[in-house]
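Of the protein chains in this complex, all but one are displayed in their positions.
Every chain is named by a letter (A, B, C, D and E) in the order it is written, and numbering of its residues begins at 1.
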Amino acid sequence: MTEITRKDGRSPSELREVTIERGWSAQAEGSALISFGNTKVLCTASFTNGVPRWLAGKGKGWVTAEYSMLPRSTNSRMDRESVKGRIGGRTHEISRLIGRSLRAIIDTKALGENTIVIDCDVLQADGGTRTAAITGAYVALADAIEWAREKKFIGQKATPLIDSVAAVSVGIIDGAPMLDLAYVEDVRAETDMNVVVTGRGLFVEVQGTAEGAPFDRRELDSLLDLALGGAADLTAMQVAALGRDSA
Amino acid sequence: MTEITRKDGRSPSELREVTIERGWSAQAEGSALISFGNTKVLCTASFTNGVPRWLAGKGKGWVTAEYSMLPRSTNSRMDRESVKGRIGGRTHEISRLIGRSLRAIIDTKALGENTIVIDCDVLQADGGTRTAAITGAYVALADAIEWAREKKFIGQKATPLIDSVAAVSVGIIDGAPMLDLAYVEDVRAETDMNVVVTGRGLFVEVQGTAEGAPFDRRELDSLLDLALGGAADLTAMQVAALGRDSA
Amino acid sequence: MTEITRKDGRSPSELREVTIERGWSAQAEGSALISFGNTKVLCTASFTNGVPRWLAGKGKGWVTAEYSMLPRSTNSRMDRESVKGRIGGRTHEISRLIGRSLRAIIDTKALGENTIVIDCDVLQADGGTRTAAITGAYVALADAIEWAREKKFIGQKATPLIDSVAAVSVGIIDGAPMLDLAYVEDVRAETDMNVVVTGRGLFVEVQGTAEGAPFDRRELDSLLDLALGGAADLTAMQVAALGRDSA
Amino acid sequence: MTEITRKDGRSPSELREVTIERGWSAQAEGSALISFGNTKVLCTASFTNGVPRWLAGKGKGWVTAEYSMLPRSTNSRMDRESVKGRIGGRTHEISRLIGRSLRAIIDTKALGENTIVIDCDVLQADGGTRTAAITGAYVALADAIEWAREKKFIGQKATPLIDSVAAVSVGIIDGAPMLDLAYVEDVRAETDMNVVVTGRGLFVEVQGTAEGAPFDRRELDSLLDLALGGAADLTAMQVAALGRDSA
Amino acid sequence: MTEITRKDGRSPSELREVTIERGWSAQAEGSALISFGNTKVLCTASFTNGVPRWLAGKGKGWVTAEYSMLPRSTNSRMDRESVKGRIGGRTHEISRLIGRSLRAIIDTKALGENTIVIDCDVLQADGGTRTAAITGAYVALADAIEWAREKKFIGQKATPLIDSVAAVSVGIIDGAPMLDLAYVEDVRAETDMNVVVTGRGLFVEVQGTAEGAPFDRRELDSLLDLALGGAADLTAMQVAALGRDSA
Partner (left out) sequence: MTEITRKDGRSPSELREVTIERGWSAQAEGSALISFGNTKVLCTASFTNGVPRWLAGKGKGWVTAEYSMLPRSTNSRMDRESVKGRIGGRTHEISRLIGRSLRAIIDTKALGENTIVIDCDVLQADGGTRTAAITGAYVALADAIEWAREKKFIGQKATPLIDSVAAVSVGIIDGAPMLDLAYVEDVRAETDMNVVVTGRGLFVEVQGTAEGAPFDRRELDSLLDLALGGAADLTAMQVAALGRDSA
C-alpha cells in the first residue's frame, strides 16, 4: 500500500504537518492554536467555579464544548450561524462529539463543582477540523486544569484527567485506506471515518460513514489500524507540547 | 455468552419483537408504522416532482429525512422543539443519519429529478428510536418509489433502489455485548453503537460511543458481529413486509 | 333537509364513524387515540406536581394544551414548525382553544397545585382535527385525573372534573347545514363553526366564521341545533369509552 | 334590564363614546384613529400593486391585517414581541380575525391584483381593542380603495367593497348581558363574545367564550341581540365619518 | 448663509415646528407625544420598583429605552420586526442611543432601586425620529420621576434628574450646514450628524457620518455650532412643557 503517493507527497499512513501553539490566548485559562496542515483551529478552555443547575449539589464538575467555523475559513464564504439565527446540524454534531470525547477522559468527581467550556473556532479549514479540534482541545483542557490547581480551585492531589485524548480522520480513496484526509481527499473519499482514541489506545468514538459505496468488514479493519497509528503519533505530540511546563 | 438473560427474557443476540404495519397512512405515498418492542415510529415518504434549487438541472433526485419525537413519547414529557423555536442537536444528528442511510442505497440518477422526504415521528420511545426509524423508513421509501413508478414519474425499468437498508443498536452492558437495547439497557450501557447495514451486509454507518469506559478493539469486533446478525434479521422482516405487493 | 345525501353517504345531522382507543400510550398518565372518520389524533395527558411560577401558592392547579400536526398528516406535506423556528397562528389558536375548553370543566381548586399538559398530535387529517382533539383530550384528561387520585396526588373525594366536554364542527354547504365536516366539505363550506359543549349541554365556545357569504340569524340557529345534537352523541361515546374502568 | 347602571354610567345596551379621526396619517393611503372610550387604535391601510406569489395570475386582490399593542398601551408594561423574537398566540389570533372580517366584505376580483395591508396598532388599551380595530380598519380600507380608484389602480366602476363591517364585544356580567365591555368589565365577565357584523346586519364572525361558567342557549340569544344593535350604531358612525368625501 | 431657503421655507438654522403634548397616555407614569414637523413620536415612561438582577443590591436605579417604528409610519410600509422575529441593527442602535442619552442626566443613586423603561414609538416619520424621541423622552422621564416622588417611591428631596437633555440633527446639503433635517433633506445630505446636548449645553453624544463625501474640520465645527443652537431652543420648549405642573 505504501507505494501510493498522495497529492501532497504523503504516504497513506502519514499525518500532515501538525503544530501545537500552546498558550496562544492571553485571556483563556488554557489554549492552543493547533494546525493539521492548512487546517488551523483555535482552542480555548474557560474555567469557572460552579456547575449548571441540573448538576448542582452532586459534587461533580462539567466539561462541554462548542465548535464553530469563521465564515471565511473555507474556500467560499459561508453565512454566519449568528446571522442565520440558528445553529446548523453539522455544528451541533461536532460540538457534541468534542464534548463527549473530552468527558471520556475526565473524572468529574475529581474536577469538583467546576465547569470547563471548550471553544474550538476554526480559523482556516482544509479537512479534519473536528479531529484537529479534539486534539487541540485536550491541550487547552490540560492547561486549564493545571491553572485551576495552582489557583486551588481543585485539590492538589486530584487528578481530573484520567487519560489523554486525540482524534484523526481516515478514509478510503480509490480503494486505498488513507490517514488524515485533506479537503481535496475528503471530498473524493468513498468512506470517511473519524476516530477518537485515548492515550492508552482505547476507542472513545468510532464514526464511519459510507459517502460513496458501503464498506465491508475488511475495509473497516484496515481503517481502524491506520487510525490507531495516527492517534498514537498525535498523543506523542500532545505530550511534547505539554512537556516542560505541566506536571 | 448465551447464558446471560436480559430483563425482558431475551438472549444477548435477540431482537425485541418487531412489527411493521405497512401503508399505515392514507395520505403519504409510502408509509410504515414500525415497532421495536415498545418503541413505535411512524415513517412516511412524501414524493414530489422536482428537486431543491441547488440540485436542479443535474438529472438527479433527492432523498432527505426529518426525525422528531412527540412530547410525551418519553417517560417524562419533553418540550416541543417548535415551542422552543429551535431544533436540538440530537434531533439534527438523527435526521442527518437517516437521510445519509437512505441515500446510500439510492441511485439518484434513476430517481430522476424527484424528491422524497421521509418523516420519522416517534409516537412512543423505549430505546432504539433511530434504528427503528431507519428500518421503517426503508419500507416507506420502497413503497413511495413503487407509487411513483405506477404514476410514471419514474421510468418503468429504472431501479432507484440499489439495495435495502436496516439499522440496529448494540452495546456493552456489564461487560457483555447485547443486541437492540431497550431504554433501561441503553442508560446502563458502557458503550453504545448504532450500525446501519445494507441488505447485502455492507456497512453504511458505524457510530460507536463510549458512554462509560473507552472500549478496545476486541469489544468493537464483537459488537460488529452482533450488529450484522441483527441487521440480517431486520432485512428479512422488511422483505416479508414488502413481499406480496411490491415487485 | 334529510333527503340531502353527502359524499360519504351520511345524512346532514350524522357524525362520521368515531372511535376512541383509550390508553393508547404506555407512557402518559392518560391517553386516547381518537378518530373522526379518517381524522386521527393522539391525545396524551401528562400529570406533574407543581404549577407554573405565576400560579404558585394559590392552591390551584393548571391545565394547558398543545396542538400540532405531523408534517404528512395532510394530503401534501407541510413544513415542520420546529424547522421553521416558529409556531403559526393557526396552531396557536387551536392550542389555546383546547386549553380553554378543558379548563371550563375543571375545578382548579380540587386539582390542587398540580399541572396537566394535554398534547394533541394529529397523525392523519381529514377535517375536524380541533374538534376531535378536544373530544379525545377529555378522555385523556379524565384518565390522568384518575391516575393522580390512585397515586394520592389529589384527594380521594376531590372532583376536579365538574362536567365533561366534547366538540364538533358544523357548516353550511350549498345552503344546507351539515354536521361534522370532512375536509372536502370544509373547503366548500360558506360558513364554518366549531362548537364546544359540556356534557350537560351548555356552551363553552362558539366560533362561527363566514368563509364565503355572511350568515343570518336563522342559519346561525340551525347550526347551533345541529351542534348540540352532535355533541350529545360524542358525550355518550366518551361515557362509553371511560365506562368500565373509571369511577 | 335597563335599570342596571354600569361603573361609567352607561346602560347595558350603550356603547362607550366612539370617535373616528379619519385620515390621521399623512403617509398611509387610508387611515383612522378610532377610540372606544379610552381604547385608542391607529388603523392604516397600505395599498400596493401586485399580490403575494401564491395568488399571482388569478386576477384577484388580497387584503390582510396585522394587530399589535404598544408596550405601554396597557396598565402595566408588556414586553415587545419584537424583543421576545416571537409573536404570541393572542396577537396571531386577532390579526387573523381582522383579516378575515375585512375579506368578508371585499370582492377580490373587483380589487384586481392589488394588495391592501391593514395595520392596527393599539396606542391605548381599555377593553375591546379587537372590535375597535375592525371598526376603524374598515374606514381606513374604504379610503385606501378610494385612493386607488383616483390613482386608476382599480377601475372607476369597480366596487371592491360589497358591504361595510363593524365589530363589538358583548358579555355577561353578574348574569346580565352588556354591550361593549371596558377592561374592568371584561375581566369580570362570565362569558365574553366578539361579534363581527356587516352593514346589512349579517354575521361575519361570532366568537363566544365561557370565561367563567358555560352559557346556555337563551343567554347566547340575548348576547346576539345586543351585538346586532351595537353593530348597527357603529355602522352609522362609519357612514358619518366617511360621509362627505367618499362616494 | 441665511439667504438659502429650504423646501419648507425654513432658514438653515431654524427648527421645524415642535409640539409637545405632555401626559398623552392615560396609562403611563409619564408620557409625551412630540412632533418635529410631520415626525410624531409617542414617548412613555414606565416606572417599576426594583432593578434588573445584575444591578440588585447596589442602591442604584436603572433607566433604559426601546425605540420602534410603526410599520406604516414611513412612506412605504416596512415589515414589523416582531413578524421578522428579529430586531434590526438600526433599531438596536437608536434604542441604545436613547438609553445612554437619558442615563447621562440621571443620578442613579438618587433614583434608588427603581427602574424606568422609556418606550419611543414612531407613529409618523419624516426625518429626525431619534432626536425627537430623545427630546420627548426627557419630558416623559421627568413626569415619571415626579409621579414616583408623589407616590414616595423616591425621596422627597432626592434629585435623580441632574440636568435635562435634548437632541437635534444637523447635516450638510449642497455644501451648506442645516439644522433639523426633514426626510427629503436627510436623503440628500452629504454629512448627517445627531447631537445630544444637556440643558447646560454640554455634549452627551456626537454622531457624525459622511453619507456622501468625507467632511473636514471646518464643516464639523459649523455643524456643532448649529446643533448647540437648536438644542438650546428645544431645551426651552421642554421647560415650557413641564412648566406649570412639575417642581
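FYI, contacts are C-beta pairs under 8 Å (C-beta built on N, C-alpha and C of every residue); 3 or more make two chains touch, one makes a residue touch a chain.
Because the structure is predicted, anything quoted here is derived from the model rather than measured.
Out of all the chains shown, which come into contact with the hidden one?
So, spelled out: the chain left out of view touches A, E.
Where the complex has a chain not shown, which of E:115, E:207 or E:222 is the residue touching it?
E:207
Since one chain has been left out of the picture, which residues of chain E touch it in the full complex?
Against the left-out chain, chain E lists 86-90, 92-93, 95-96, 100, 104, 163, 193, 198, 200-210, 213-217, 220, 224, 228.
Residue-wise, where is chain A in contact with the chain that is not depicted?
That gives, for chain A, the contact residues 25-28, 31, 38, 42, 44, 46, 48, 66, 68, 70-77, 80-83, 85-87, 91, 117, 119, 121, 123-126.
The rule we apply is simple: only the chains that are shown with their structure count from here on.
Is the contact between chain C and chain D built from the same residue numbers on each copy (over half shared) or from different ones (under half shared)?
Comparing the two copies, chain C and chain D contact each other through largely the same residue numbers, since over half are shared.
From the C-alpha centre of chain A to that of chain B, how far is it in Å?
Once rounded, the distance between the two centres reads 28 Å.
Show the residues in chain B shared as contacts by 2 or more other chains, in ascending order.
85-87
Once you've mapped the touching chain pairs, tell me: line, ring, star, complete or other?
It is a line, because the chains touch in a row without closing up.
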